[in-house]
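Here the complex is missing one protein chain, while the rest keep their positions.
Now for chain A:
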Amino acid sequence: MTDTAATFIAKSTIKAPDLTHRRTINFNIGRYNAAVPGGKQQFDQLMLARERAKNRKWLAIESLDKSLERFEQHITARGAKVIWAETGEQALKEIEAICKAKGCKTLVKSKSMVTEEIHLNKYLESIGIESVETDLGEYIQQLDEEPPYHIVTPAMHKNKEEIARLFADKFGTLPTLTPEQLTLFARQQLREKYTKAEIGVTGANFIISDIGGVAITENEGNARLSCAWPKTHIVIVGIEKVIPSINDLALFWPLLSTFGTGQKVTTYNTIIAGPRQADETDGPEEMYVILLDNGRTNLLANAKTREALYCIRCGACLNACPVYKNIGGHTYGTTYSGPIGSVITPHLKGMNEYKHLSYASSLCGNCTEVCPVRINLHELLLENRHEAVDEGDSTKAESFSWKLWKIASLNRRMMNLGNGKLKNAFINRVFKSWTQHRADLRFSDKTFNQMWKEKRLNHRGTKGTA
């Protein structure tokens, strides 16, 4: 077992029976579950909408090179600069170069999982630049020096009392502040940062191929401030976020918000198609778009798992996943947690090191059921398992056991060997992790097969197949 897998098991052993954690998560996801059916009401034919969305993502991903080049062509025509980054390190270097050229001391950023993926904040800190998270949940997480717990709701695991205490520790505010008071306080802090920052960094929910734009969805207005106020706007986005046309937003915006938060449409939806133009009054003077690969082309090259690139990061599969709800986002030890994280991380960061995530699923299929773009998530976990075995990543003991299993399963007589007592003694001793918190298995003295033969076949005086 790799260290990463061992850490995952150790952390999940602590988290899974943690009842306080379970209550908080069930409460917060419960609120989400209560809201989603309301959002779904806006679709006359929800399944058709989901299938259509999958089809549009299929189109965008199957022609990814052309989709991205079209985007680049249109957005550069309006003065934005597009940078293609193959790795996280390349993206960081590019951002550093821009920061140096602009003499940046303070940078504001909106919530973006891609910046988490490349550990942007840590890097900026190491080169002496203050990077301020402006999404309230991310701001809380940054104060607490924790990565986001959930891809949509970063501080989902914290209750309001914990947040009030955190603010009291960091700012000396009263530990009795209400959520409204805490929000106002954070807003005051952040407003100051916006006016100071030389650069704003955002992610993007969609890369719009046909017009050459990016679309950003948010509920707080902080992303709009982050890209509108500072003189330079850097967008960093994974290459899979592309959709073919601006017209597709009519489908993707409501799907994203309904499946993400239960809203009909998210509060702020912004389309940005370049820096401020000559005839425009506001917007940044310069705009950079960094298109990040960082392992995504591994998924693209693999026809079986390619559809994982259709993901619009709504977080529905996390909220639907009983494993996620029991172990929480941090236990995964990855940027992307939950079912989608378990599907893509082995491809982004190495099968051998992260294959355990594909096995850490009961395959209940609820993720597949809720995915707005109909990604067959639980089947992709099975594809990953198969790939891991094919690559020779499984242990010798495991390979040997399945070879034995095959021999026994091809031979009915072997399956009737031994009696119940023998099997009980053997199985309950070997599978200690079965019996640790479960009563022993009790094998039948005779198999159904033996009993049937005795009762039915011999009785009728026939042998073999009935």
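Methods note: a contact is a pair of C-beta atoms (placed from the backbone, for glycine too) under 8 Å apart; a residue touches a chain by one contact, two chains touch by 3 or more; residues count from 1.
Assume contacts and distances are computed from a predicted model.
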Which of "Sarcosine oxidase subunit alpha family protein", "Protocatechuate 3,4-dioxygenase, beta subunit", "NADH-quinone oxidoreductase subunit F" or "(Fe-S)-binding protein" matches, in UniProt, the chain that is not displayed: "(Fe-S)-binding protein"
Contacting the left-out chain in the complete assembly, out of A:159, A:326 or A:352: A:326
Option touching the unshown chain, where A:4, A:153, A:209 or A:366 are the choices: A:366
Chain A residues touching the omitted chain (full complex): 9, 12-13, 16-17, 22, 322-323, 326-327, 359-366, 368-369, 382, 384-390, 394, 398-399, 402-403, 405-406, 408-412, 415, 423, 431, 433-444, 446-449, 451-453, 456-457, 464-466
